[in-house]
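Note that this complex is displayed minus one protein chain, with the remaining chains in position.
This part shows chain A:
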Amino acid sequence: MRRAFILLGLAPILMAQAEPKLVPDISARSIQIRYSFTGAQLLLFGAILYPGGRVPRHPADVIVVLKGPVEPILMREKAKIAGIWMNADSNRFRSAPSFYAVASSAPVRKLVDERTAAIYELGLQDLQLSPGGGALPDKERRFEAGLLDVRKRNGLYAENPHGVEISEGVLYRARISIPSQVPVGTYTAETFLVDKGKVIAAATKEIEIGKSGFERYVALAARRHGFLYGLAAVMLSLGLGWAAALAFRRRF
């Protein structure tokens, strides 16, 4: 990877005139959350089509980003007040992605400059979280760091600077693991082809992550028919309690 980087800097400008093309694909178009769901592994793979089929001496690098639906959140920060830890400060983020994983064939910072990274949101530091108005910059930074830290430890945010493998300069693949507590929704998988600090090709695919079967039914019932759902829960507990009482009456 380091060699690729050095080559990138030294290479003479011998690129073909036409831009290369990306043909991306994902191992699954949709992920179904069922009772046995403990997380999933997604394989993002594809081919880089260079004009004329000739692979240049310094193949381009690839960055893949998997992003979950954006949601507004409120973060609270605990502080020790009178010897007790309680929520003291809070900050809003209007557009925090619920899931974000980036993998690249070399560290993103070495592939593109800060501006490009910020435009394409190519890294945890470059997420556009849109913090809600009026907070001091260092408070904002503190909350941002906190958010990244919490989500990273939960496996919801991930960064893998060497997660993309490129074979023969034309086939790339990246593995991204999704933990069991991912939120449902439409995810986008973006693939960027980067050469000499510039994004020269990009492609987007969508993945639907949803609860299916019984899990979907339960989640829907809880949301739409709260009363009946509650009644079912009470019946279940009464029934099980009663059944156990009956089953054990003879034993003791």
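The rule we apply is simple: contacts are C-beta pairs under 8 Å (C-beta built on N, C-alpha and C of every residue); 3 or more make two chains touch, one makes a residue touch a chain; residues count from 1.
We adopt the following convention: contacts and distances are computed from a predicted model.
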Record-based protein name (UniProt) of the chain missing from this complex, from "Pyruvate dehydrogenase E1 component alpha subunit", "Probable membrane transporter protein", "AMP-binding enzyme" or "RNA polymerase sigma factor": "Probable membrane transporter protein"
Touch criterion as defined above, residue of A:R175, A:K196 or A:K211 at the omitted chain: A:K211
Options A:A28, A:L43, A:L171 or A:A243, residue touching the unrepresented chain: A:A243
Positions on chain A where the hidden chain makes contact: 33-39, 71-78, 80, 83-87, 90, 92, 143, 146-147, 149-151, 180-181, 183, 211, 214-216, 218-219, 222-223, 226-227, 229-234, 236-238, 240-245, 247-248, 251-252
